[in-house]
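One protein chain is absent from this view; the other protein chains keep their places.
Up next, chain A:
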Amino acid sequence: MQEWANQLCENRQFGSKMTDSKYFTTTKKGEIFELKAELNSDKKEKKKEAVKKVIASMTVGKDVSALFPDVVNCMQTDNLELKKLVYLYLMNYAKSQPDMAIMAVNTFVKDCEDPNPLIRALAVRTMGCIRVDKITEYLCEPLRKCLKDEDPYVRKTAAVCVAKLHDINAQLVEDQGFLDTLKDLISDSNPMVVANAVAALSEIAESHPNSNLLDLNPQTINKLLTALNECTEWGQIFILDCLANYTPRDDRESQSICERVTPRLSHANSAVVLSAVKVLMKFMEMLPKDLDYYGTLLKKLAPPLVTLLSAEPELQYVALRNINLIVQRRPEIMKHEMKVFFVKYNDPIYVKLEKLDIMIRLASQANIAQVLAELKEYATEVDVDFVRKAVRAIGRCAIKVEQSAERCVSTLLDLIQTKVNYVVQEAIVVIKDIFRKYPNKYESVIATLCENLDSLDEPEARAAMIWIVGEYAERIDNADELLESFLEGFHDESTQVQLQLLTAIVKLFLKKPTETQELVQQVLSLATQDSDNPDLRDRGYIYWRLLSTDPVAAKEVVLAEKPLISEETDLIEPTLLEELICHIGTLASVYHKPPSAFVEGSRGVQHKRLPCSAGSGESVDSPETSSTAGVSDAPPAVIPSQGDLLGDLLNLDLTPTTTGPPPPAVSTGMQLGAMDLLGGGLDSLPPVPLRTDTPQSPQIPNQSPSPTDYSTSELGGDLGGNPAIGAGFGAAPAAMPASFGAPGSGGLDDLFDLGSGVGMPMGAYSPPKSVWLQAMKAKGLEISGTFARRAGVIQMEMTLTNKAMSVMTDFAIQFNRNSFGLSPAGPLQVLTPLSPNQSIEVALPLNTSGPVMKMDPLNNLQVAVKNNIDVFYFSCQYPISMLFVEDGKMERQIFLATWKDIPNENESQFQIKDCHLSSDAVSNKLQGSNIFTIAKRTVDGQDMLYLSVKLTNGIWVLAELRIQAGNPNYTISLKCRAPEVSQCVFQSYEAVLKN
């Protein structure tokens, strides 16, 4: 056998002198003409040579379509090689010559009945590739026969052909019943046929999410698992990828599938391993953590993942991107594997950068010394991007592992001494973050930093340095000189630096007012008068106004204590992470983006979700099970990036007629399960922890989302956090420059409205309108709005303003799935076209019968609005009080029983500050918003109100409100079976009482 193969190769070598390359040599004149003659030659050999020449011309990109009839004439041959070449030609040119392609049909049909299975398969395979409508009609009969062919080689080819045909004409495939035949093939005796049938079905299901093709049940799963052991490596991947879409009924089924999938981890093909990892990672969610098997499985995952790092570099890259996800979801798997991520000199840059990323994720007190030594080594390499990332990594280690901070800082100082320009700049950027994490600890290094001021030429580094100078102005003797030096070229700086410089100088002024008055005036006038940048101007005006009205308040605002930055700033948002885990091995997992963000036409495709952990379905009252995250107990807040929100919204099915909620496009059991759970009243939310620091206003994060964002969010955070300022501002709103109303900061709008918009009528509290969609982001369409509950109907009240130059028409609206199933009860009624500079008020009634998906924050609503120009997306948050229904008054007895019944873990306590109402007034005010007083007790001069609220989806929230005479601070305790909603409900209480 070996000899035979060698001989074969030698023959080829020998023959290489007269190889196919000769066909590429061109004859100069009348080439097509000559070929035509040769194609019609009587001699078979000449014919074949001629076809080869045609294919050679085709390969080098010459147009040989003119020879179509002549080539097709060669189709009827008993020479397999020639036949294949003609078929190849047909695939390439049939589309351009559909009428002529019909000529080939007869031969195809005949070949589909050839005694040789190779020919039958070849014919059906090729016919499927000829994307000509007219041919597809003729394809049906041969395909039907081939699907039932006795030879598995033909059947497996026919199975794929169904997917091809479906791609060309889906209706035809359905009408002809091919889908059912395809489903039957899952039970075929031949593993390869099963694998291809699975592949074809998955492909069809992916493009038609509603087709409910892959109704996987335990029986089919069993068949797939059996075929898994016997089919080729590729077939194993198809089957594993298909299995990953299944949601087992319970943990036992989940375990038994895992047991049968784990052997695949020993397959030599990396893609088989990754697909197996995907199935295991997903099904593991359902296993109870105390199960022995769960621990065993965790241990089994690490070795194959590590081995992937000895694969080819591209596969390593895919593996590393996926390990990055796995480490975030289940850090315990890789926690002892730090060493394998150490960078090798000859690793390609993309592997180096990914390894670095994972090293930081795995950094812990136990291994930090080793990691730092490595990072320092990398920081002296030559590849600029790699070096930068290494320096940044040192900073991240400092923030992540507190014990190492000092070591990190000294390492960074060493690196600054190298004076390598980009190393210095990168180091300063990360040191700024370290200062924010550990204030007043490492300021001794400021002097060293200041020495390098002149070498900073990157905006981020300049901004960081300016921030440091401003923040620690009182300790830097020449802070004013330093900042002044930046001011000279103010207008040449980037916005980032300008904003930072403005803030830093104001800080300096507040700290050392006597010496720096001139400087602050200079910067304020630069920002407000000489700048075209609205952000800069607005910030300038605010400072100006603040400083001139109430310097004490200014100090409180500008020099307020900053929230500490969180440890991990670049974690993937949990819901996205869950989705990506379901896509392990695919491009989505490489990009760390949901497929909807980069695959066109994937609207309506359901986002994949991990199944709920075991037990959460049964023990609804147990907050342990429903609030325990897979990753850690207290996950840091992660603000989803804009891109992710968009990704979600892009899935909206935007048809102009939005008379009802979009049809719940449920295709798999898994998603059905998730919806049921939610529909059942949030009690069994997927185990994603709620953020505890949910911002009150959508645009104002209480916590700076990432250290690099400080320049834009800091201001908003400071303002929003201090209600006193709002009052101060409200006194003179009219004096504000017009540009204040301009887009740029929703936080500001809220502030002003607090002062002016007092006179709300009785009835349910409705927050003032705020800008949801800014004109500059929506081609001139501005939408501001609010929510209200009027006579039992939830309304979305919007002001649409046309700030563009042309008329807007054809408005339509659609919501993404949301926590309470809010959806428009009718179409958006904008009857007249909206002319430029015109505004229109619209009230859109909503119902709560739409599809449900848990949002974060819970009351987040993602909206798409369409007009004749484009589709725009925004997200807003509705006060949860909109969902308090009119019959929310609980019977006293039931109240008592329920209160006792709900476990104490579900109780949350909040404070409502500065509220000067009597308990009766409170009771009245709350009743207006469907918060009902069940009973009132007075103990020791303290009034206790017992209140109940019922949400549209049937969740009851009980409350005890304690009001001490003369104390403006109330204490409220909320109890609910779904404690996730407590935070939102509290916010509503507060909003209602304070307005």
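Basically, contacts are C-beta pairs under 8 Å (C-beta built on N, C-alpha and C of every residue); 3 or more make two chains touch, one makes a residue touch a chain; residues count from 1.
The rule we apply is simple: contacts and distances are computed from a predicted model.
Undergrad: Leaving aside the chains on screen, match the unshown one to its UniProt name from "AP-1 complex subunit mu-2", "4-hydroxy-3-methoxy-5-polyprenylbenzoate decarboxylase", "Pyruvate dehydrogenase E1 component subunit alpha" or "AP complex subunit sigma".
TA: Options "AP-1 complex subunit mu-2", "4-hydroxy-3-methoxy-5-polyprenylbenzoate decarboxylase", "Pyruvate dehydrogenase E1 component subunit alpha" or "AP complex subunit sigma" considered; the missing chain's recorded name is "AP-1 complex subunit mu-2".
Undergrad: Among A:Ile102, A:Val306 or A:Ala775, choose the residue that contacts the chain missing from this document, as touch is defined above.
TA: Once the missing chain is taken into account, the touching residue is A:Val306.
Undergrad: Who touches the missing chain here, A:Glu34, A:Asp63, A:Glu137 or A:Asp385?
TA: The one listed residue touching the chain not shown is A:Asp385.
Undergrad: Looking at A:Thr247, A:Ser270, A:Thr575 or A:Asn802, which makes contact with the chain not pictured?
TA: Considering the complete complex, A:Ser270 is the one touching the chain left out.
Undergrad: Would you indicate which residue among A:Thr107, A:Asn196 or A:Asn245 is in contact with the undisplayed chain?
TA: The single option touching the absent chain is A:Asn196.
Undergrad: Could you please point out the chain A residues that touch the chain left off the display?
TA: Answer for chain A: residues 1-2, 5, 8-9, 12-13, 15-16, 19-21, 23-24, 52, 55-56, 59, 61, 78-81, 84-85, 88, 91, 115-118, 121, 125, 128-129, 131, 151-153, 156-157, 160, 163-164, 167, 190-193, 196, 199-200, 202-203, 206, 229-234, 237-238, 241, 260, 262-264, 266-271, 274-275, 303-304, 306-307, 310, 312-315, 317-319, 339-340, 342, 344-346, 348-350, 370, 373-374, 377, 380-385, 583, 585-591, 595, 598-600, 602 touch the chain left out.
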